[in-house]
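Here the structure comes first, spelled out in structure tokens, and everything after it is commentary.
Of the protein chains in this complex, one is absent; all others appear in place.
A and B are the chain letters, set down in written order, and residue numbers restart from 1 in every chain.
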Amino acid sequence: MFRWLRRSYQVVFLGFFLFFVLLTTAGLIRGYDVQWLLEFDPLVAVTTALASHSLHHALLWSLVIIVPTLILGRFFCSWICPMGVLHHALGFLARRRRPPDRVKQNAPRPSHKIKYLVLAVMLGLAAAGSVQIGLLDPIASTWRGLATSVMPALGNLAFGMYQGERHFQWGTLITLVFFGALALNLIYPRFYCRVLCPLGALLGLLSKFSLFRISKNPEICKGCKFCGSECQGAADPQGTVRATECMVCLNCIESCPRGGLSYRFLPPVKFSTTKIDLVRRKWLGAGVAGAVAVPFMRASDGVEPRPNPARIRPPGSLEERAFLEKCLKCAACMKVCPTGGLQPALHEAGIEGFWSPILIPRIGYCESNCVLCGQVCPTGAIEKLTIEKKVGEMPVRPPVRIGSAFFDKGRCLPWGYQTECIVCEEVCPTSPKAIYFKMETITARDGSQKTLKMPFVDLDYCTGCGICETRCPVVDRAGVRVSAANESRSPRSSISLTGGKI
Amino acid sequence: MAVRTPLFVLLALIPPAFIGWMVRDGHRAMVATAVPAGKPRPSGAEADKILLALFQGDLGGATVKEKVTLYDEKGLFDSIDGAAPIFIERHFRRQAATELATADGSDVDCAVYDMAEPANAQSIFDAEKSATAKPVTDFPDAIAGPMSFVFRASRYYVKLTAFDKKAEAALPGLAKALKGKMK
Partner (left out) sequence: MSSNGPPGPYDKVPAAQVPKGTQTTSTPSADTAGMDRRGVLRVGATAAMALGSVALGLGLRERGSRKQAADLPTIKDHRADKPAGATDMAIARGPDPAANVRKAIEALGGMGRFVRRGERVVIKPNIGWNRTPEQAANTNPDVVAEVVRLVVAAGAGKVWLTDASVNTPEQCFGRSGIEKAAKAAGATVVRPDASAFREVNVSGKLLRTGDVLFPFVEADRVINVPIVKQHGLSLASMSLKNWYGVLGGQRVKLHQNIHLSIIDLAAMVKPTLTILDATRILLANGPTGGSLADVKQMDTIAAGNDEVALDAFGATLLGLNPNDVGFIVEGMKAGLGTLQWQSLKTVELGG
């Protein structure tokens, strides 16, 4: 009976998760907390708190999973986790027909302790200030796979009816990783969950304290091992139940032909084990390796003070060091961005910032009256802004700047080709406009006098939104481009003396 | 066991309750739809009315001798000749020109330029200011020259011209009175 309840939970939560992911678009999102699952995710809370020494208030929701896991065990993996459901469903493809073969598939293996080492490395990285957990966390990975790979592909096939044409740079990499993880289920079911998932590892560690566990009645058990044929977590119900691997799917209870298994409060200790077959040396070493990697990464790509000009962060982003202590690379901001301008970085933000969001104005600009990216960020790497705060009120209150525009006078039509244009001034959203023009009379090719409007950028007003670059008619490398300099989140980045901060 | 059925029901109710709460909670309109702050600028007839109202009431003892004439972009050339282009390129909106009489009867020429934006008024003030102009104490954005007093307040740029010493002395008071009405 409860097994059917568990199945319903899986379907409902997967459906709800996907529904809210679908709603994460400018037209539909309203005030929905589309990030509810990442806010529940204990691994997100733990790693961002370790790295930034503070817990984003929304992440307190993770206690709703942590406390019940401490009591009930690793129920999240088979009742709620949408990635788990996908893996479980795909695992059906690899499922052997004969139960004894399935018992072999679900047997515990030494490789199942790898996820604890993965967790240790991730926690080590976080402790040294670099959050990379989003690369392997199942929920952040699912978000990223859906947002930058699956939905754009499906949406573009449907003539862009959903969100318009969407493209994400080197999205094929994300596709390969996402589907690769799912394809691992062809080896045996729930491969990712058993071998790699750091969230599963964390929940497994919490399950060491679980008060409710699967337990067997030794008088009844005849050793048929039928229970092991459906075990999702490879928790060895046919032997000594491994409480850290058990996902509380309750399959074993239903499979046992004699009813010898039950899920009960404080079962006899000898029927379950919480040992993870990992010597202290190994996981301490993994943690240290993670921590030590950080200064090496930072020696390779300095976070400050001379960043890549293409590292244009979403408006409301924290200063870069703090940003990297929180960004999960979940790609929710990339999904909700109404113009599709937010893209996964490759090298622009260094190794640490791989797949973190950057604005590529040639693809999409930052709409000035929009603050959706901050609204969907689950960890506060992008802070919530109001439109008033973002737009400011010049000259009294400066706007939030993400960069500044500069003219490439060789490519701009008036400057380089003696041709009238100023689309950039037309679309510039600030009041007064950051792009202004001055009249200039030149001698054209045929000798006649021609008066042109020559565009200039006023750094005090430019917010770096990039619409000038997006709309510039010079279609490949635009005649006006935006770089990250003068972004307001980073005092070291400012160019203009206006405002009086040195 | 007796606990199983109520437990089942409780667990069964959690997802719909949760989902219902999330949907209801988020169904409110997006908070970020507020109109940005700032007052809409008065324009056209409304702004003309405000401009004319500056000459009503107390003018530091002065009175309006001649009816206030309003000049727009076209008429500005008639009023100030070759000085017009530098105003027009600064988005000048309207000039109010008149002659005032001080308390003791001396004449003062008064020209008030509505420059539509404070920044434009500041710009024309800076442009016309001579290098040797002396700032006036306790009166920001004002310069007092021989027989003249020029100041900027809000979106207005004002030029007062006197023709004798007595009127010259009355200019600061007159300027202050005018400035007091400029919001």
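List of remarks:
Rule of thumb we're sticking to: a residue touches a chain if its C-beta (ideal position, glycine included) is under 8 Å from a C-beta of that chain, and two chains touch if they have at least 3 such contacts.
Every value quoted in this text rests on a predicted model; they were computed, and no experiment measured them.
Every visible chain touched by the undisplayed chain in the complete complex is listed here: A.
For the chain left out of this panel, the touching residue among A:L5, A:A26 or A:L55 is A:L55.
When the missing chain is restored to the complex, the residue among A:A94, A:L173 or A:C224 that touches it is A:C224. Touch with the chain omitted from the figure is made, among A:G180, A:P295, A:P432 or A:G499, by A:G499.
Residues of chain A that touch the chain left out of view are 45, 49, 53-57, 59-60, 62-63, 66-67, 70-71, 99-100, 206, 209-211, 215, 217-226, 229, 257-259, 264-270, 380, 491-492, 494-497, 499-502.
Here, only the chains that are shown with their structure count from here on.
By the touch criterion stated above, chain A contacts chain B in their complex at residues 1-2, 5, 8-9, 12-13, 16, 20, 29-34, 36, 370-372, 375, 385-388, 391, 393, 395, 432. Per the touch definition, chain B reaches chain A in the complex via residues 4, 8, 11-12, 15-16, 19, 22-23, 25-34, 36-38, 119.
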